[in-house]
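Every protein chain but one is kept in place in this view of the complex.
To keep things simple, chains are lettered A, B and C as they appear, and every chain counts its residues starting from 1.
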Amino acid sequence: MTPDLRVTIAGVEFANPVMTASGCCNYGEELAQVFPLSKLGALVTKSITLKPRLGHPVPRTAETASGMLNAIGLANVGIDAFIKDKIPFLEKQKTKIIVNVAGATINEYVEVSARLADIGRVDILEINISCPNVDEGGLEFGQSPALTEKCIAGVRKVFPRPIIAKLAPNVTDITQIADAAHQGGADAFAVINSLVGTSVDIDTWRPRLTNNRGGLTGPAIKPIALAMVDKVYTKCKLPIIGIGGISTYRDVIEFLLVGATAVQVGTALFVEPDAPVKIVEGLKEYMKTKKLSHINDMIGKVRKYT
Amino acid sequence: MTPDLRVTIAGVEFANPVMTASGCCNYGEELAQVFPLSKLGALVTKSITLKPRLGHPVPRTAETASGMLNAIGLANVGIDAFIKDKIPFLEKQKTKIIVNVAGATINEYVEVSARLADIGRVDILEINISCPNVDEGGLEFGQSPALTEKCIAGVRKVFPRPIIAKLAPNVTDITQIADAAHQGGADAFAVINSLVGTSVDIDTWRPRLTNNRGGLTGPAIKPIALAMVDKVYTKCKLPIIGIGGISTYRDVIEFLLVGATAVQVGTALFVEPDAPVKIVEGLKEYMKTKKLSHINDMIGKVRKYT
Amino acid sequence: MTKPSCEDTTLVRARDLHHGYFSFTFAPYPRVAECHPGSFVHVQLTSTDIYLRRAMSVASVNTRRHELEIIFKVFGRGTAALSRFTTGSKVNILGPLGVGFSKPRSTYHPVLVAGGVGFPPLMFLAQQMIDDGMDPKNIHFFYGGRSERDLVERARIKKMGIRFYPATDDGSLGDKGLVTKSVEKFIKDHHAKERLRLYGCGPEPMLKAVDELGMQYGVAGQISLESPMPCGIGICLGCVVKLRVGGHARVCCEGPVFEIGEVVL
Partner (left out) sequence: MTKPSCEDTTLVRARDLHHGYFSFTFAPYPRVAECHPGSFVHVQLTSTDIYLRRAMSVASVNTRRHELEIIFKVFGRGTAALSRFTTGSKVNILGPLGVGFSKPRSTYHPVLVAGGVGFPPLMFLAQQMIDDGMDPKNIHFFYGGRSERDLVERARIKKMGIRFYPATDDGSLGDKGLVTKSVEKFIKDHHAKERLRLYGCGPEPMLKAVDELGMQYGVAGQISLESPMPCGIGICLGCVVKLRVGGHARVCCEGPVFEIGEVVL
């Protein structure tokens, strides 16, 4: 009996729980050269904004212990070019398409989302209220329950299909933000985006990023991400997509056990672009060995000490 | 010309900016077997509470990518045994002595601090309002500006020498907590304590810590710690002791450049117990090469992009 | 307490003992003379992507050649990384650590109970007892494992001339069943006639059984424990065990060797 890897979030069924993380797979074209995207549960695009953005000057990435910092600065082609140049490619892919949306104002989020509402092939929106690399708002939305609710509610009005709220880890209590997003009409949470970090070159005394700071990602943050998924799963009521430092199927199982229904793979794609394929294979093998018939048999099943 | 490594915080002069971090050197006796403690700027003791504590059951540590989780649970001998059994040893050490204080209630902090006020050899108190491993308060103090101020103000009344507030990183805006501690009468900030994290054993489906979660420390968190020191240095007014993932003199220089006056070495002591000695040597060499006469020539001197 | 120090040393001999077991010899290690049976060293792995050191019991020393031997079994990431070191690799060793076994007077009949990868410190203990003048015939070495392949270095142990009692779960070698079953039978048969001393090192269930046997039959002795050990020198408090009397003890400092009946297992 081959294990069943399908999961359902907000009525959308995914072939497996493994997605690519926003900003780590561009619009999918490059990864499609490495493996057929049908191997993915879903592809999540780079954050799309109203206008095209070049992002911050290089250096805008830096390596750290078991991770990296980035301050790409939401570089993207903008909604017009996205619809014109990228959607035709995405429409042909045999996987679910999640478009990540970002903005400097609530209006921008709503406008971009409204444009995407017309494109049936966009299965889900992921609202990035948590990018630490833009000055004009990004982080602040995700750090304020009121703004979070308002932003999600705005998008909710114009987008008829499911909405994922991507939460910031840089907060005192992530469940407050999660509840606000729920209140605003979100259907699921993505937990977590990157953590604010920095690094300095001790030869030049310059920050290693022209933005002076960036987002920390990779295996280094996995324990933090797991604790946040655990907390949201315990206290909040929507399905969770776990993100942070996942590079093997073993990492995925940890996320499932603490309550994630699906996961996203980010930085690991830079080291092993075919990581999602290996992860799906690994999950299958693990489930066979453990005699688990369905992914659901693991979700939230961590045996906590009492 | 040998470089001058002395730094002064709240009127106390330290031979160099390198201290051991609380909970990573017990009460100093074991490290004294490895190197003379006079090599340190200061020794910071394990958190002391009113009553002795055994802490959480093992496993209470777990390894992670470039770091570790711990949920020791403030195991310590309690204030009575500390004064009776540990102070005599500490009195003989030729380094500054910083005693870290923790408690479940503000009263407990104040009582422990009052007892330590009588012991002249205790140069400074470090108030741990940020330990993520106790249920009864710890973290919550450090996450609330009001409680932080009240706690520090309570200690301020009974302790006549300098007070360091050790801040929690698990907050939306660390500068709010810092300002509250300042308001309460703190003389300096220690930034940061560990980040909440967890890890699950995928064979047993058990958390790797009996406490279900713990504090993440080690090189993995360095970029986060640096960003927090940078933020506090930019917005707040007291001297900063930088902590988080320091294992070499290069790490220390990064912390100095973003604004730390001194630093503490924690988890690295587990891997290289003589790390502080090597770090001080490395700092001297670096300063010679860079022709810097004084540590102050580096503090806050990062050349940010504008 | 011996003062621990970090020493750069070289892997001079790597023997594959098969079935996942390896013997690594490091030299020159300046502190061999201070290593006792039950002592352990903390081996640095940061040249791989592993952050914390791994504790390894001393399996033997050659004081003249300043050689230190450890024997390990590939279990998880740490030991897997260790096993990939090749001869000539520089390895940093923190040691010598811990309080080892106390040797019995020569009138005793020591009963050594090893489970799986717990045998190295007991092999070291047997060797030192012989070196100290004990009659090898009085040393009883019980060695248990799942099956024959788990009992490595048998020839070497037998060569010491001691009495050797293998036991395997599947009966492929020696007694079939848990090694402690064989030990119990031995104690029953001998403890009235001879002054026995129990020494145990192996997995926790085995140690628990040894501990209980000792208490039940009134045979004194010691067991060597394991615990997750971030620092190995007593500064992290991560490795504690509960004592029957007197709270916690650190396995790395007060142990790893404890008296039978001392610890809550």
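Methods note: a residue touches a chain if its C-beta (ideal position, glycine included) is under 8 Å from a C-beta of that chain, and two chains touch if they have at least 3 such contacts.
Treat the numbers as computed from the prediction; the structure is a model and nothing was measured.
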Contact list for the unshown chain, restricted to visible chains: A, C
Contact with the hidden chain (one of A:Thr49, A:Asn70, A:Thr148 or A:Asn211): A:Asn70
Omitted-chain contact residue, chosen from A:Val7, A:Cys24, A:Ile224 or A:Ile241: A:Cys24
Hidden partner interface residues of subunit A, rising order: 23-26, 30-31, 33-34, 46, 52, 54-55, 58-68, 70, 72, 75, 218-219, 267, 269-274
For subunit C, residues in touch with the removed chain: 46-50, 84, 86
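Quick note on the criterion: only the chains that are shown with their structure count from here on.
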Neighbouring chains common to subunit B and subunit C, by label: none
Greatest separation from subunit A - chain, by CA centre: C
Chain whose Cα centroid lies nearest the overall Cα centroid: B
Subunit B-subunit C separation of Cα centroids, rounded to whole Å: 37
Where subunit A and subunit C are represented by their mean Cα positions, the distance between them in whole Å: 48
CA centroid of subunit A to CA centroid of subunit B, Å: 33
Residues of subunit C whose C-beta touches two or more other chains: 49
Contacts with 2+ other chains: residues of subunit B: 64-67, 218-219
